[in-house]
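Note that one protein chain of the assembly has been removed; the remaining protein chains are unaltered in position.
On to subunit A.
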Amino acid sequence: MDLIVAGHAGQGLQVISRTLAWMLVRAGYYVFLSQDVMSRIRGGHNFARLRVGTEPVYADGDAAQVLVALDPALVERHIPHLAPDAVVVTDAAGTLPEGVNAVRLPFADLAREPVMVNAVAVGASLALVGLDPAGLGEIFSGQFRGKGEEVVRRNVAAAEAGFRAVVEGGKGCCPPKLAGGVPGERVLISGAEALALGAIAAGVRVVTGYPMSPATPIVEYCFRHAQEAGLIVEQTEDEVSAANLAIGAAFAGARSMVCTAGGGFCLMNEALSLAGMTETPLVLCVGMRPGPATGMATRTEQADLLFSIYAGHGEFPRAVLTPADAEQAFHAAQDAFRIAEKYQTPVIILFDQFMADALWTVERSRLRSGVASPSTLVPDSAAIKPYSYRRYEVTESGVSPMVLPGTAQQLVYADSDEHTEEGHIAESAAIRLLMVNKRNAKLAGIRRELAVPKVEAEVKAEAEVKARVKVEVKVEAEGEEKAETLVFCFGSSRGVVSEALKRLRAKGLNAAMVHLNHIWPFPVDAVAGLVGKEKRALTVEQNYSGQLAQLLLQECGVRAAGTVRRFDGRQFTVAEVEAGLEEMMR
């Protein structure tokens, strides 16, 4: 079932959509919640989409059965998003387009206070989908933390009023009620929150940033948990300072992470290069929104892929991770710290705004599998002869033993200049060769750390849902072997592509998906092996120039037979990807 909640900025849409989503998750459904938000604080037209299923859901639907519109004037523009039998819940005042199946409620009267309108809408929505409002109090307590019990109580009362109004007056126009939810150990979490949580679990100590969508929620989450997690969170004067402060902290031994968006990342490029040269472990969370320049602040895109791979002057090793969803974001943060620390180099977590803002239902056990990154420091620095430590000692792997400044009777030199093994400025050609080779030798090791891309016919439910065998979606061996077309994607496109391929298979068109979650160093051998000589490669990506297709050609000599692209700032819909791929496959 799909639901849409629409209103103006400042009307509390987040409360409605999140509360509904939480109630649904508690009732045992998988929920996927995405937001379409304008870059303004009040007014405008914002909406949230909820996809609800008894199996994991990873993408928006295309035909909603329920629309909750706080203002009837917003209904018309959503008609294309509605199923033919959809029910619209909206205010009693105002006119609606012809033929809309509506439940009209006097929002203001039911709410008693204007700020409670959203609670009325929550109650009404619960009645429509057939969920009991019991338990709302607990969720409102979480939402209105700090506002007191009285506020929670009044909101619950308003929600109950909305619920009763639908039950008593709205009969006969209700959509099919939800059924089949099996409560489990699941949480509803945004991609940004999952990233922050993954970093905390990995043992991050210093988090820096300068506010910019879509990275802001990561820093805010860290601020909220600074005390309990022992974090130092710094909002610096600018992005340049954010990145460099994190480098200073990492040099002194703290696991450090800097959060920004594409524009801020531009300002951090020199620092990125410094981290490469000084071999400082640094994790950068870079959110993609449509550019160039300010572009569209609250929208999504995947156009900074090539930029992230090549950002920073000079040549140095790095890893770029492109998580698909909250669960992958959590693990991306863990992988990033592990790789950054082990190889003493920057790691970029490149995420799209859609992934960060959407809320995903994740099995709790999957988030509990986090591990603090192992330390890669020299175990016994006292065993090193006094004042003889060499920060850039040449080794076969390119990784030098690490000792931190402040170690008794050892000095640590980190130099942005080309340098000797000790870390002193050097101009000799021989030393230059030695150091360039040393730094770049780390790429081979980093490559071994990354996930090997696999063919996936569908997104597998990684859920532990043994009780319900039906949900255990397996990659069909048939589908995999017979698939002559491989569809490559990265970031949040995974869920959409997976569903589109499922629909295509139903039409007899066989294709399999390869989602690149660890995209750089590019998994050349694995991708070349998958495509081989017979298979056809297509890409689905949210940019104008087909950056993933460019990488396939450049890295593997694979020329994509076609690309499905979208670059209007909105997430792909399943129908669009389905249509695009179908056209190329027929």
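Definition applied: a contact is a pair of C-beta atoms (placed from the backbone, for glycine too) under 8 Å apart; a residue touches a chain by one contact, two chains touch by 3 or more; residues count from 1.
Just so we're on the same page, contacts and distances are computed from a predicted model.
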Chain excluded from display, named as in UniProt, from "Diguanylate cyclase", "Amino acid ABC transporter substrate-binding protein, PAAT family", "2-oxoacid ferredoxin oxidoreductase" or "4Fe-4S dicluster domain-containing protein": "2-oxoacid ferredoxin oxidoreductase"
Options A:103, A:247, A:558 or A:577, residue touching the unrepresented chain: A:247
Contact residue for the chain not shown (choose from A:372, A:434, A:509 or A:575): A:372
Contact set of subunit A toward the excluded chain (per top definition): 142, 187-189, 193, 197-198, 200-206, 225-232, 234, 236-238, 240-242, 244-256, 270-271, 274, 278, 364, 367-368, 370-372, 375, 377-382, 384, 403-417, 422-425
